[in-house]
Each structure stands twice: as C-alpha cells, then as structure tokens.
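Please read through the structure below; I'll follow up with questions.
Yeah, one chain of the complex is gone here, protein chain that is, but the others are all in their spots.
Let's look at chain A:
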C-alpha cells in the first residue's frame, strides 16, 4: 500500500521541530531513518497528519564522548557502529557485535539507533543494550528537556514513556572499562527476520572473579529486559578457563545463569514457529553462549592489560 496523505515539514533546529510536533490536535510523527515509520505508514498502522523530518537538523548527527559518557545524537545511523573503534573500549566492541544483526547495509545506512529506541520494538537489539547498560534517554518537548532511564522508558511493544510532541535528542551510555568483556549472540529464522531471541552481556571481573554482570534480553518479553536474577547469580563467580566445544556442562555457572534468565527474568510471548517451551530453551542457550563470548572477551582484555603493565 501507499502511505495516506500527510503534511510534511523539515525543520532546521530542535526548537522548530518541537514547535512543529506540538501544533495543536494533529497527529504528528517524527521521521528519522524512516526504515520503520514509512513501512508502518504503508501498512496504515500509523497514519500521521504531519510528518516532521528531522534529517535536516545538523546538531543531531553528533556522536560524542565526554566525561566517560557516550552521547548518540538522533541522526547517528546504525552503520556508524559497524567499526568497533567508532566508540571507545568494550562499548564499541559490543555495539559492533550487535549492529551486524540489524537488517542489512542499505537499511543500516538510513536507520538510526535513537529511532530504534523511539520505536521500542521488543526485538530491537539497541533497546535491550540500552536497558542492560542503564542508558539515559534525552528528550526535548513543549515543556522543556527531560531525561529518563532506559529501564523506565520502555513500557510494552512499541510503547514508551515518551509523550506525543516529544523529540528524543540523544541516548547516553556510560562507557565500559577495560576490565569488562562483552558478548552479543542472536538467533533468528532467516537473515531477513528480526531476532527470535538475542542477548547482550557485559561481564566485569577483578582478579578473575565476576564483580558485575549485565545482561540484556532481546525479544524475551513484550519489551526489552534486563536479566536481574541471572546477573545476581553470576556475581562472585570465577570467570574460569576458556571452554571447548559448543555445549556447556549442565552445571556450568553460565548454563545455570541462562536457565535462570529463561525461567525468572524472561516473560516470552509465543510466536508462530516458536512456542513458549521452545523460546524458554532458546533463551537459556543464547544467554549461556553470550556469557561465554563475554568471558572470553574479558579474558583477552585482561591479558592485554597485564601485558601493558609489565
């Protein structure tokens, strides 16, 4: 289908965009990469009266690090994160591992990280990472600017705490230290599908013992989740030697954390080709594999640090 008729404006500043979004009583919609919005408009699941195209606001394409915080502006495309060096340290490595799972190059050249957060699809890689890392969502609206923790921002499938008329100007992430290893593993039916299940992990270890674990779950509930129970089961656990083979022993701490994530943290929704039993199993396996990847990354970073200090 073709999108229904709408008015279109392309403001040059955030203030003009907020003004346009607030123009009384009309359904206004921000257009960022358009890779979800234009599709939804074709399907007439979204039918705006006014489309506010933010692509001509120069200030929004900034990717900036200051005081240990990364600020991703609303026009930074998915593609910007394909290089692990776009963002310093393990955070850059985590983004690079995740981004290859998002659609394919032409979609990644247009779609934005902030647009994904605004869209709040339960299968969005970025949303789960934002929740796992306690990112902050920065918004500008008719009543001024405000910030919201990612954990409070997502409220359900395609539902957020953002108000009509608010524009997300950036998402901010704390950088990860070099004692942190990261992993991202995704399972899906075909390359063109969204994730059936995916997980992001950041494991911080001191002296080979996990001091902090963060796990983000993709498409394991009606919204992105942080696996608090599984994380708690990992603190104080030894990061351990590398594992051979693909299948973990049942009693391995990462296998156990995977089962806890599936049983206590996740609240999966049945989908065609993936009933609840299957999803539970897939979540446990994917989380355990993500933890293995993060542990191996942590070990190699720790070795590199030791090498430097010698």
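Going forward, a residue touches a chain if its C-beta (ideal position, glycine included) is under 8 Å from a C-beta of that chain, and two chains touch if they have at least 3 such contacts; residues count from 1.
Criterion: contacts and distances are computed from a predicted model.
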For the complex's missing chain, which UniProt name, "ABC transporter permease", "(2Fe-2S)-binding protein", "3-phenylpropionate/cinnamic acid dioxygenase subunit alpha" or "Carbon-monoxide dehydrogenase small subunit"? "(2Fe-2S)-binding protein"
Among A:35, A:204 or A:290, which one touches the chain that has been omitted from the display? A:35
Return the single residue from A:16, A:53, A:179 or A:271 that touches the missing chain. A:53
Among the options A:26, A:71, A:110 or A:281, the absent chain makes contact with A:110
By the contact definition given up top, give the residues of chain A that touch the hidden chain. 1-8, 10, 31, 34-35, 38-39, 42, 51, 53, 55, 100, 103-107, 109-110, 191-192
